[in-house]
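Coming up: chain A.
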Amino acid sequence: MTRTARRTGRPMQVAALGVTALLALSACSSSDDSSSTDSGSSASASTSASDQLSGTVTVFAAASLKESFTTLGKEFEKAHPGTKVTFSFGGSDSLAASITGGAPADVFASASPKTMAIVTDAGDASGTPATFVRNQLEIATLPGNPDKIASLKDLTKSSLKVVLCDKTVPCGAAAQKALDASKLKLTPVSYEQDVKAALTKVELKEADAAVVYKTDVHAAGDKVEGVEFPESADAINDYPIVQLKDAQNTAAAKAFIALVQSAEGQKVLTEAGFLQP
Partner candidate 1 sequence: MTVPTDRSGAAADTIRGGLRRRRVRAQVRGVPLPLLVPALIGVAFLVVPLIALLVRAPWRSLPELLTSAEVWQALRLSLVCATAATAVSLVVGVPLAWLLARVEFPGRGLLRALVTLPLVLPPVVGGVALLMALGRNGIVGKTLDSWFGVTLPFTTAGVVVAEAFVAMPFLVISVEGTLRAADPRYEEAAATLGASRFTAFRRVTLPLIAPGIAAGAVLAWARALGEFGATITFAGNFPGRTQTMPLAVYLALQSDPEAAIALSLVLLAVSVAVLAGLRDRWMTAG
Partner candidate 2 sequence: MTEPEPKKSTAAQRTVHDVHDARDVRDVRDRHDVNDVRPADSLADELDVRRAGATADGLDAHLVVQRGAFRLDVTLNVAPGEVVALLGPNGAGKTTALRALAGLTPLTDGRLRLDGSALDGTPPESRPVGVVFQDYLLFPHLTALDNVAFGPRCQGATKAEARAQAAEWLDRLGLAAHAGAKPRRLSGGQAQRVALARALATRPRLLLLDEPLAALDARTRLEVRAQLRRHLAEFEAVAVLVTHDPLDAMVLADRLVVVEHGRVVQEGAPSDIARHPRTDYIAQLVGLNLYRGEADGHTVRLDAGPPITTTEVLSGPVFVAFPPSAVTLYRDRPTGASARNLWHCEVAGLETHGDQIRADLTGELPLAADLTTVAAAELDLHPGARVWAAVKATQTHAYPV
């Protein structure tokens, strides 16, 4: 159920964000000053309100965090009655573009330091990002691994239809790094726009294999089979999280980041296939 919804729904969401970002980009710089002063004043107002957590905390998080963060969000709401966590999951790049374009968010959890840097470079982060999990690549194959794929090198067989993430998104960059490190040349049939799209192609059996994150293979259940490969150690992705400067609800934002980093939060994340930092 949720999987189907995600498969069809997510790329649309990403596309919509892309449009938002495009429009925001073409008009952002002129409104920068005014918007930052405005939200700055309202942010301080909400900080002084009370220590008691309340209100809504808005979290922009990488798509790969969807399952685990949704779980954590429910736990957070249970632990702090009166709060509500709203998520926007998407490609880290799109999310970063939205944030620098002025999208209202309290927390940003990215799938790569590079995309996080977009936000920090723009001065939209409050404090230094902290790495809260790491993600490792894995090969997703068809159930039962009919093509007997055992290594990254096996993917270079010309008879196989392999999809990679586009080099502009973290999973693609990581895969390229792993391939470069082992001096392999791989021509995929497609560079997918994000990791879920790559995984979908294998789930629909259109591609024989995809290089995706361990967490994605985990989330896909028995629709795909994961094959670990040693070169993935060369391309482990750090996931940084940060509170944003324009946060409306700083107290709740801080509390949510703390939950993610707590033992309880790490348990949920490792269960989903993430590595501890």
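A quick word on the picks: all candidates are chains of the complex that A comes from, given by their letters.
Points to keep in mind about this one:
What we mean here is this: contacts are C-beta pairs under 8 Å (C-beta built on N, C-alpha and C of every residue); 3 or more make two chains touch, one makes a residue touch a chain; residues count from 1.
Only a predicted model underlies this, so the values are computations on that prediction, with no experimental measurement involved.
The candidate from 1 or 2 that touches chain A somewhere in this complex is 1. For chain A in complex with candidate 1, the touching residues are 7-8, 11-12, 15, 18, 21-23, 25-27, 91, 93-94, 97, 161, 163, 166, 168-169, 188-193, 197, 201, 204-207.
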